[in-house]
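The complex appears here minus one protein chain, its other protein chains still in place.
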Amino acid sequence: MKPIDPKKANDAVREVFEDIKQTRKVKQVNNFWKYLANEPRMLKHTWESLKSIMGPGHLDPLTKELIYVAVSVTNNCDYCMASHTAAARAKGATEEQINELYAVVGLANMTNRLANAYRVPVDEQFKTPG
Amino acid sequence: MKPIDPKKANDAVREVFEDIKQTRKVKQVNNFWKYLANEPRMLKHTWESLKSIMGPGHLDPLTKELIYVAVSVTNNCDYCMASHTAAARAKGATEEQINELYAVVGLANMTNRLANAYRVPVDEQFKTPG
Amino acid sequence: MKPIDPKKANDAVREVFEDIKQTRKVKQVNNFWKYLANEPRMLKHTWESLKSIMGPGHLDPLTKELIYVAVSVTNNCDYCMASHTAAARAKGATEEQINELYAVVGLANMTNRLANAYRVPVDEQFKTPG
Amino acid sequence: MKPIDPKKANDAVREVFEDIKQTRKVKQVNNFWKYLANEPRMLKHTWESLKSIMGPGHLDPLTKELIYVAVSVTNNCDYCMASHTAAARAKGATEEQINELYAVVGLANMTNRLANAYRVPVDEQFKTPG
Amino acid sequence: MKPIDPKKANDAVREVFEDIKQTRKVKQVNNFWKYLANEPRMLKHTWESLKSIMGPGHLDPLTKELIYVAVSVTNNCDYCMASHTAAARAKGATEEQINELYAVVGLANMTNRLANAYRVPVDEQFKTPG
Partner (left out) sequence: MKPIDPKKANDAVREVFEDIKQTRKVKQVNNFWKYLANEPRMLKHTWESLKSIMGPGHLDPLTKELIYVAVSVTNNCDYCMASHTAAARAKGATEEQINELYAVVGLANMTNRLANAYRVPVDEQFKTPG
């Protein structure tokens, strides 16, 4: 698939592109959106979801970027690691914080498998009522 | 494998168990450690790594628990979801924050695959020098 | 590992290569088979399984290619995405269909993690008898 | 987290629940939505995305359910396997088709790893222009 | 899906069941095969592949069972962990060996993600010619 050139995009796509640029105060949408524009419905749904959930809410924006990087490293998604690590830096993450993030992600992937392997039963105090 | 009964544990295992209890100010180690004690070297390495990385550092402790949960949800590790969600709550996470965390994890798993599918090339501005 | 040159292949490998070419009506086997030929038993088993399951059966051939792409995108296998997307196109998939496939795969990866995170119990009506 | 009781849901949640029931012609929303309602924004985004992408489009509805099952089996999501297999049956999937689906998913997971292991380079004919 | 009762199986299925019992010197086939028999072609392909690859070859049988467990723990497949750990024990694995296996699997899952996160370039000496 080729990316959709913003100049040749249909109205539905252009509207999303404009909203991304305004919301993020950038001059160009990044490649992810240009490719996703091949499926205009999904472009719109994905952008609306991200705009809403990654915007102001209950967790601070930097924390949410770090969570995004953690998932992307676990899944080995190069593009997502690059874009969300850049976003985390833009939101103030220091190199020490990113290195510590990577360490936590590594450890979690390890202990996830150790818990699997031993089939560890959940302790009573960790069970949520309801 | 059976969990190791703290009363019957050898000295190397007991020493780790005592350190876990003192560090975390708990009366009992949780099941994960009792099972991992079947491999005393790994028990020691895992505890020392977690104690160091999950302790005071560059990211606040709650953020690190949320990252842990994000990886565990991605990998579908029941035990780790339960124990680290409990730890996040103990460190002050609100229900709204946990729900938002889950939303971010869901979205990241989606956009990771969309980026894979379209094989989106990394934008110049996201590339790190070096 | 190097790919096995069809001209230098032993009889067991050549026999599989010939069957691939005849079955698929192609002049050359693609790279996957040339590399897998390093393990002639596995070459034979894999080809026989694919020939049988991906051939005429209960689902139409295009649907099976789309399923193959869905798994390959989820696992982030570049080679498999490329080869099975090409096969899907050869069997008639339109660009709109491939874009919609990617959207479904993205959504499934998202809701899989949301269902994990909330540990949603299976509704009675979804349980299969037996 | 507990599921949200439809009777006690706020207006935003109730509106989504009503739309799910009308769209799917069911009397009750299934558990997934009741849990996801803990995060009303994500409930709305997820439902709108699914309603749009899984509804009438370029691929027939049954094919989309099969793709959903394929991803869910690959990720080992019990809830999603159960709910989307039920949906596939409701849309006409036969037992033979479901069995063949499972076979394709198994094979794809195998050949994904064989392609990884041998680091097979993508053949020229599989590369997409652009 | 229900498991196929060996007494009611068709000839193709029964033939595979008999071969499994003879090859493994067991009185009953285990559940995996009874369920897989719902797709007789896949039953046959899977059994033939396993019989050939897991049988006498270049790696000793115990090593192959340990590899099987390593993959199953990484993928969190309960059934496969149980059946192949049992097979490893039957082929002589000690508890110490199984514990060490789990430790290696945990570490590999960790360093896999650290290598992803840092996008470590492959050293020249690790590149294979060809």
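When the chains are written out, they are named A, B, C, D and E in that same order, and each has its own residue count from 1.
Note that a contact is a pair of C-beta atoms (placed from the backbone, for glycine too) under 8 Å apart; a residue touches a chain by one contact, two chains touch by 3 or more.
All figures in this text were calculated on a predicted structure; none of them were measured in a lab.
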Shown chains touched by the chain that is not drawn here: A, B, C, D, E
Which of D:43, D:107 or D:122 contacts the chain that the document leaves out: D:107
Residue numbers in chain A that touch the chain omitted from display: 76, 95, 98-100, 102-103, 106
On chain C, residues whose C-beta touches the chain left out of the figure: 1, 38-39, 41-42, 46, 75-77
Residues from chain D at the interface with the omitted partner, ascending: 73-74, 76, 78, 81, 102-103, 105-107, 109-114, 116-119
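Following the convention adopted for this analysis, only the chains that are shown with their structure count from here on.
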If a chain touches chain D and chain E alike, it appears here: A, B, C
Selected pair, greater C-beta contact count between C-D and A-D: C-D
Centroid spacing, where centroids are CA-atom means, of chain C and chain E in whole angstrom: 20
Separation of mean Cα positions, chain C and chain A [Å, integer]: 28
Chain E residues counted as touching two or more neighbouring chains: 1, 41-42, 46, 76, 102-103, 106
